[in-house]
Each structure stands twice: as structure tokens, then as C-alpha cells.
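Some notes on the structure that comes next.
Certain chains of the assembly are absent from this excerpt, and the rest are unmoved.
The letters A and B name the chains in turn, as written, and every chain counts its residues from 1.
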Amino acid sequence: MTGILVLYIVAFALFIYGLMGLTGPRTAVRGNLIAAAGMGIAVFATLLIPGVSNWVLIILGILIGTALGVPSAKQVKMTAMPQMVALFNGVGGGAVALIAWVEFNSTAGFTLEPEAHVVVASLFGAIVGSVSFWGSLVAFGKLQELIPGRPISLGRPQQIVNALVLVAALACAIAIGLGNGSPLLILGTLIFAAALGLLVVLPIGGADMPVVISLLNALTGLSAAAAGLALNNTAMIVAGMIVGASGSILTNLMAKAMNRSIPAIVAGGFGGGGAPGARELGDKTVRETNAADAAVQMAYANQVVVVPGYGMAVAQAQHTVRDMAKLLEDKGVEVKYAIHPVAGRMPGHMNVLLAEADVPYEQLKEMDEINGEFNRTDVALVIGANDVTNPAARNDPSSPIHGMPILNVDESKSVIVLKRSMNPGFAGIENELYYSPTTSMLFGDAKSSVESVIEELK
Amino acid sequence: MFLANLAILVLAGFVGFAVISKVPNTLHTPLMSGTNAIHGIVLLGGIVVLGLGHDLSVFDKLLLVVAIAFGTINVVGGFLVTDRMLGMFKGKQR
């Protein structure tokens, strides 16, 4: 055993070291590899445990997992990353739940099991694991658009129902804890927990999913730590708890970045996009433009700043945009891209898309870098971005996004906005930018709009 | 033993807490995915229970194979996806 425990210590040391690396842009790639190495060591050590049998089945499980995991990880489109992460997170939670289930069966419902903390830890793992599994599946479904992204809620009674289901799950668990070994009870625990996972995540709008996934990620971490306590496995305890702790903080950071609060998110009902009642135009007028004029306007500009947003992702317009930029550069126009940290639906969403389209890295400007430049910019071309350009975040204390740092496109000499309608974005609020005299709207799907602009430029 | 594990649990919590102090927005997603891969450690649980389990029913064994498969997916998928993501942040690494 000694050797194995030493290897476990090495393994989690590598996890921590790798995680430290992941927090810095320069060291991130290496950090990830280091953590992976740690995992390899941990698995290796476990296989060395004296008396391990059932080799065939163990290998089988690992092979199946690899066969399913590797290709899906390799083929998934960059833009589908979040749901992929959700899926991987879910199965992790599922594994914990299954292990707890077997622990229950193989000890005749913990009736043979002396130590209290093992029982408690296992049941905790069963519940949290199951919640995380089913919750993650919903998150996956929503982002993959297998389930409608908008909130699916029971309305008012939602919270009460959730509470009741939770109580039911706990009741079953407690009954087991008190020594009742009936198999129905563990099934009840797992099923009620599953229901809870579904009921909590379904009412949450697709746009909040990244935060939810991060939350579920932290939960899975905790469940893993619990399983580690139950099995007295140091590596599992440490790794699980590290993820539990760092995951919770990460969730907070993400929520802050798009200034939402965790409770508000879990309360649900928000972020379906195009929330009703957001369309009181009043008598403000919108100036519409067409591809031809837009093309001319940009062709004669010195500097054009492209402001991509969620809409560009939806329209998959990144490559087209890139081509347009090329044409403009040939005409001697300086083109830059303004990247807002929370543009799109996951942090770094825009970096990923534009990198995919091989936009030269030098042209991607972080928010702080570019904000000073807008007043020297002739045309700010807003492609499917909305909230991240909304001056209300600066001016209107009553606005739900007030305080969120934004791209000051309104400071540039003229603004062209590409979107399909006057519908609001993620935050579901009006954007006064569209009514400013310097702004003109080019309605239509981002990709086709950009294509027609290209036609005009040629 | 349990108390030693408790101490370990608390310390690990602090480590996770202290490490993720301030991280640039753009790294949130890779970090989420990286930590996600790490909790694939549950794979060990499946191996231990299946490997050391006495008189497990066929059903139990089936569940455990699935658990191991799940854990493996979490691990390999997680690390691979993270690596690909980070690859996308070209230039950042410079």
C-alpha cells in the first residue's frame, strides 16, 4: 500500500501544480498536460493495489470509455464545447451515483457497514452525483438544442416542487442511514435526486448554461470527494475537493463577468433571450441602411472595428467576416476586432470563433485595449453583438446590466449594426445605441448580410 | 483515519480556493473544462470497488463497468477538450 499512497500524493501534487498552470495564459497548455499526467499516475497506482481482480471488466470499462470519449472530444466543433463539457461532467457525476448504488447493494444496504461516515458520504455522493448527471444532461440538451433553450418552468409552484423532491430524496437517504436496507430506498434516493436535477436546470435559460455547467462541475467535484471519503481514497478526496472548491469560485467569477448572481440564475426564468415587454420603442426612430451604402462607408474609412457577438456565432459568419476584412485591408482600411470578455455565450467564445477563421491574433483587441480607440474609429461594425455594446450599462443605473463594462462603440464616428430584427439580446433589454443618429441598422442574418457587403466591395 | 481524511479534505479545499484567485475571463471556460477533467478521478472508485469487491452480483458488475466507462469518458474527454480549447487561444501562449 505504501507505494500506492506515495504515488497518490505525487498524483495530486501534479493536479494542483497543473491547475496553477491553467490559471495563466502562458502556462495553461502545459498545466493541462501536467494534470493529465497526474491522472495517469493515479490510475496506474490504483491498478497496483494488491488483490485487484476482475481485470477483464475493468479493462473493458476503460476501453469503452476511451472509445466513446476520445472521438467525441476530438470531433466536437469548437462552438459546441460548452455542451461537451456538460456531458463529460454529467457522466462523472453518474459514475459516483452508480458506485454508491453498488456500495449499497454489496453491503446489503450498508447494514454490514460499521462506520457512519462511510454511509453518509456514500449517500451524499449518490444524491449529488445523480443531480449532477441529470442536470448536466439537460444543460447539454439545451445547448445542443435538443430541448428548447428558453426556460421550461412550472411557474410559481416550481420552487415548492423542487423543495419537496429534495426532501423526498433526503428522506429515502435518511431511512437508509437509519438501517433500513430495502433496495427500493436507494432507487428512491437516486430517482428523486434525478428529478431534482431535471427540475432545477429545465427552468434556466440556455444563455445561463455556462454558469450552470460550472456549478454542476463543482457539485460533481464534491460528490467525488465524498466517494473518496467513503472508499478512504486520498487521491479522490483531494482531487474531488479541489474541483469542488475551485469550481465554486469559478462559478462566481463567471456569473460576475456577465453580471448575474448565482441565486438569480438558479431561480431561473432568465436569459431565454427576447424576453417580452422589452420592445417599447416609444417614438424613437431607427435609421436603416443597405449593403451597398455600408460597403461604401467602410471602403472609405481609415479604421473599421469589427464588434462580434453571439449573433455572429449563431450565423456562423466568422469566415465570411474574415474575407470581408481581407477585402477592406486590400483597400487600405485598417481592420481590428474588439473582443468583449463575455461576448457570445461562453468566455472566450469570440476568440475561439475568430481563431477558427484564422484571424491574425494581432488584430484581436481586448476590451480595455480597444475602448480608447473608438473615438479614432470611422466605422464600428457590430455583428450580432448587443448587450456588450449597450450604453445603458454605463448610463442607466436602473438597467439590469448596469455596471457591466462594455465596448464604447457609441464613441466611434459611425456605427453599423448587423442583426435580424430589433429583438433584444441575452439580457432581454432595449439597446439605445440603435436609436443614436450615428447608428444605422443592416437587418438580416449576419452571414448573408456580410456576404452581400462583400459583393458590393468587389 | 477518517479524521486524517477530514484534515486532507479541508486542506484540499483551501488549495482549490487559493489557486483560483483571479483568472482572466478568457480562461474561465478552459479552467472549467480542466477541473472537470480532474474530477474524472472517480474512475478510481469504480476500479477499486470492482477490483476488490467480493461476490458482486452480475448487475453490480454491470453498473461498475458503466461507472468505469463514465469515469474514463470524463477523464480522457475532459483533458482532450481542454487541450483543444487552449490550442484555439493561439498567440495567448506567446
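By our rule, a contact is a pair of C-beta atoms (placed from the backbone, for glycine too) under 8 Å apart; a residue touches a chain by one contact, two chains touch by 3 or more.
It should be emphasised that the depicted structure is a prediction, and the values quoted were computed from it without experimental measurement.
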For this session: Just one representative per chain kind is placed here; work out the formula for the complete complex.
Result: A x2, B x2
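We adopt the following convention: only the chains that are shown with their structure count from here on.
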Exercise. Quick one: subunit A and subunit B, Cα centre-to-centre, how many Å?
Worked result: 17
Problem set entry | Sites on subunit B touched by subunit A in the complex | 1-2, 5, 8-9, 12-17, 19-21, 23-57, 59-61, 63-94
Problem set entry | Parts of subunit A lying in touch with subunit B, wherever the complex brings them together | 12, 15-16, 18-20, 22-26, 28-29, 31-33, 35-36, 39, 42-43, 46-47, 49, 51-55, 57-58, 60-62, 64-66, 68-70, 72-74, 76, 78, 81-82, 84-85, 87-89, 91-92, 94-96, 98-99, 101-103, 105-106, 115, 117, 210, 213-214, 217, 220-221, 223-225, 227-229, 231-247, 249-250, 253-254, 257, 341-342, 346-348, 351-352, 355-356, 361-362, 364
